[in-house]
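Note that one protein chain of the assembly has been removed; the remaining protein chains are unaltered in position.
Order of writing sets the chain letters: A and B. Residues in each chain are counted from 1.
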Amino acid sequence: MDFQIAMLLGQDGITNGAIYALLALALVLVFAVTRVIFIPQGEFVSYGALTLVMIQAGAIPATVWLLLGAGLLAAALDVRLALRAGQPGRLVRLLGWYVAYPLALVALLYTLPVKDFPMAAQILFALAVVVPMGPLMYRLIYQPIAAAPVLVLLIVSVAVHVAMVGLGLLFFGAEGSRTPPFSEARFEMGPVMVSGQTIWVVVSSLVLIVALYQFFERTLYGKALRATAINRVGARLMGISPALAGRLTFFLAALIGALSGVLIAPITTIYYDTGFLIGLKGFVAAIVGGLASYPMAAAGALLVGLLEAFSSFWASAHKEVIVFTLIIPVLLWRSLRGRHVEEEE
Amino acid sequence: MKPMFSPRLILGVFLAVLAVAPLVLSPFYVTLLNYIGLYALVALGLVLLTGVGGLTSFGQAAFVGLGAYTTAVLTTATELPGWLAWAGGSPWLALVVGLVFTAVVALVLGSLTLRLSGHYLPLGTIAWGISLYFLFGTLDTLGGHTGLTGVPPITVFGFELDRGEELFYLIWLFLLSAVFTTQNLLDSREGRAIRALKGGMVMAEAMGVNTARSRMIIFVIAALHACASGWLYAHLQRFVNPTPFGLHIGIEYLFMAVVGGAGQVWGALVGAGVITIAKQWLQDVLPRIFGQSGNFEVIFFGLMMVIVLQRARDGLWPLLARLVPVRATRRELDAAAEALPRKPLPAKGEVILEAKEVTRRFGGLVANNNMSLSVRAGEILALIGPNGAGKSTMFNQISGVDTPTSGEVLFLGRAVAGRDSREIARMGMSRTFQHVKLLPTMTVLENVAIGAHLRGDKGVLSSAWRLDRNQEARLLNEAARQIERVGLAEHMFDAAGSLALGQQRILEIARALAADPCLLLLDEPAAGLRFKEKQALAELLRKLRGEGIGILLVEHDMDFVMGLVNRVVVMEFGEKIAEGLPEDVQRNPAVLEAYLGGVE
Partner (left out) sequence: MNANIHGSNLILKTVLEVRDLTVSYGKVEALSNANIKVGEGQIVTVIGPNGAGKTTMLSAIMGLLESRGKVDFDGTIEGVPVVERMVARGMNLVPEKRELFGEMTVEDNLVLGAFQRHRSGHRDHAQTMEEVYQLFPRLKERRSQLAGTLSGGERQMLAVGRALMAKPKLLMLDEPSLGLAPLIVREIFRIISELRRRGVSILLVEQNARAALQVADYAYVLETGEIAMEGPARQLADDPRVIEAYLGLGGKHQEMLST
């Protein structure tokens, strides 16, 4: 291996690592606030990327129908609850978000020539379709069993993942796709060529991470999420309901997932089930941080990205084996740190 | 009144139906039943692991793969390395090699991941499930993605089982023996330890159960079941490729266990049946509805799992069991069983527990300051004080749950600090918990029998094959004796969770006594008891004291304490503010002030 190849692989590793870092952060966040081990995180990556592909192809993204269906279901549940609690005032807001919003999206996608819009607008549309599925998913699937043991929540997560992959195949077909890059520019950095898309990925990831940090440190809602993660009962006594915290968290997780998908779609061919493996690599990184530490998770993500890049050069057939086996020494290291018999929830 | 069937009758009918099934059913249905049997074998391991033990694995398909590939390689390879040559060509030898190999892999994976808290294990299983799957597909010796063909049929006494109807009997023989051995195992000393894993680990450790070992046991058993299923699969299909051993199949196995009823041995069979049949049917119907091909049944399964876990977390088996009224079999106690040997008690009056100047700090907070106390054999010492005085912290220092910042606690002359709860239990200290810790679905008898865990030694294999019955009878007899002693005899076969709180506290005392201790630590035993029950409890404690057991009592109930104990130690703000005879302490102004608060 010469220097140039090493630099190329390093560039690959950092690009992928940046995406894994984003996903790892989302996984740590979701687990801290809701105790859900969010296996379907990766599905938002595929859904985000492939929804953009469909929009660019001039088709109505099938995901918008899923959004509408889930919205109707949630509306049915919540309208009944609101009526029973004698709070008809909430109906307007409920129906607005759950039903009118997806219907408006459908109407816009049908009437506007979205296909010919600039890419930034197309991305906004893709996010507008995919991201609200996060809070909806929380409402329909996790909120009814929010108090269940972590293990039950995990099995539910796996079930949701399985269903979403199935739906992905139905929506997007078995063919993989790529989107055009954000920029065709190439930069020479010393002896290496760096593509514009790489810079887009790395810079956007950094910006997003900083923005998230600011959100958690400076805003009341960010603090409320941290408070829920630290002390659920304390947070409830402040009027921060677990349902609110859950929906907000899932909104962020879906946003991070879909955005990651949009960012890497020009670099990697995305299939309906690609997201899962990408998400799992985020998991490996999140576990490096013990599902609790954000900086450690980010560092782990970089490590996973680089390991993957270099092993694809040396032993490409065993690339996935190597990456997923990495988890074993990591787990070993984690298990050597804490050791007391404790009750699991 | 509904007619009640005996379990034997139902089992007999089930076995008879199974026996004639291949003779009357078309090959299609026999094949379906074969697959249900194979899947149920894997799901059964998961029932033990997930439903009973509270651990979860998504990677069982990989263990199935280990079994299948081992036999495929050993029976088809033309050249084996010298050290393995003896195992070539024979499916039965390949089964042995596969089981040993799987056990080794499971031990390694288990020792890496089982110590972790609940959610790391399943994540770990996802990771190695994927790794092994990719490995099957990339190793040339395993035939890559095309796999290995030409796997020979299994022969039994020279008779080749090369048709589905023939292999049917072998598959179901494996499954049924696995079901029965699992049932036997769960109904034994080891089984009780395993059943305590879900929600009772702290208690079980305090009773001397090595929970790490129990976790490993069920992990390995589940892997071995999966491996056996893989071996049968390879010889049924006569070829292997990586597809059936991927993560998605591993997930499906878990679904089977959960849908069937993860806590129930027979739930594995129900789950495997429901999922296999539904899959067959959906694979037919869905592509026609959606107008394209693909495995859309997973959408259905995924959503079904979500609904099952939201609405009926115990799965289908309990619902089914309600339809068929089966007479409950009550376990018979063997009164003739020999009593268990007892440890000699220290001489009355001998100091058995001594805390010397114990100080415990949490950051800046001093929870215990310079606390000293001692308990002699044949006396009751009460540790009292208002809420927040540091009694629980002191209790933790004494019971070895926590380690003092300075000072030491000696039990029978040996330091308690640095020993785990199991060792302390073995030394003869037995305890109850302030917040009752028992296994609500197990009977009172079984709960108390966990206390006697260290007084038995029969392991997994003897339990599975019922070679432990003599010792088991003695253990249960001992448990029954303690239950009668504390006055719970009429509830012996009731679920522990159905008792009132006061009775649950008494149950904990019986459990502690079953360990044959010389020192009893009781954490607020009278809380929630009615007047009569308190009197009975006091009477019991007096009797135990008379036998020479030392008792340390942490209590709030002054009334209960005063008429009963020999000496009292009063705590406030982490310090001892009074010590002496009950009557003297009662008159101590500092004690009054501590209880009622100061007057300015």
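In the analysis below, contacts are C-beta pairs under 8 Å (C-beta built on N, C-alpha and C of every residue); 3 or more make two chains touch, one makes a residue touch a chain.
For clarity, every value in this text was computed on a predicted model and none was experimentally measured.
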- Residue, one of B:Glu165, B:Glu354 or B:Asp557, that touches the chain absent here: B:Asp557
- Query: Among A:Arg178, A:Lys223 or A:His318, which one is in touch with the chain left out?
  - Reply: A:Lys223
- Which of these touches the unseen chain: B:Ser6, B:Thr146, B:Ser293 or B:Ser498? B:Ser498
- Task: Sort through A:Gln4, A:Ser183, A:Gln214 or A:Asn231 and give me the one touching the missing partner chain.
- Result: A:Asn231
- Task: Over the whole complex, note the residues of subunit A touching the chain we left out.
- Result: 220, 223-224, 226-227, 230-231, 233-241, 244
- State which residues belonging to subunit B touch the missing partner chain. 363-365, 386-388, 497-498, 500-501, 524, 527-528, 556-560, 562, 573, 586-587, 595-600
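Here is the rule we use: only the chains that are shown with their structure count from here on.
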- Note on the structure: Note: in the complex, subunit A contacts subunit B through residues 37, 141, 144-145, 148-152, 154-156, 158-167, 169-170, 173-174, 280, 283-284, 287, 291, 317-318, 320-321, 324-325, 327-328, 331-332, 334-335, 338-339, 341-345
- Query: Residues of subunit B touching subunit A in their complex?
  - Reply: 50, 54, 56, 58, 109, 112-113, 115-120, 122-124, 126-128, 130-131, 134-135, 138, 199, 201-202, 205, 211-212, 248, 251, 254-255, 258, 290, 292, 294-303, 305-306, 309-310, 313, 420-421
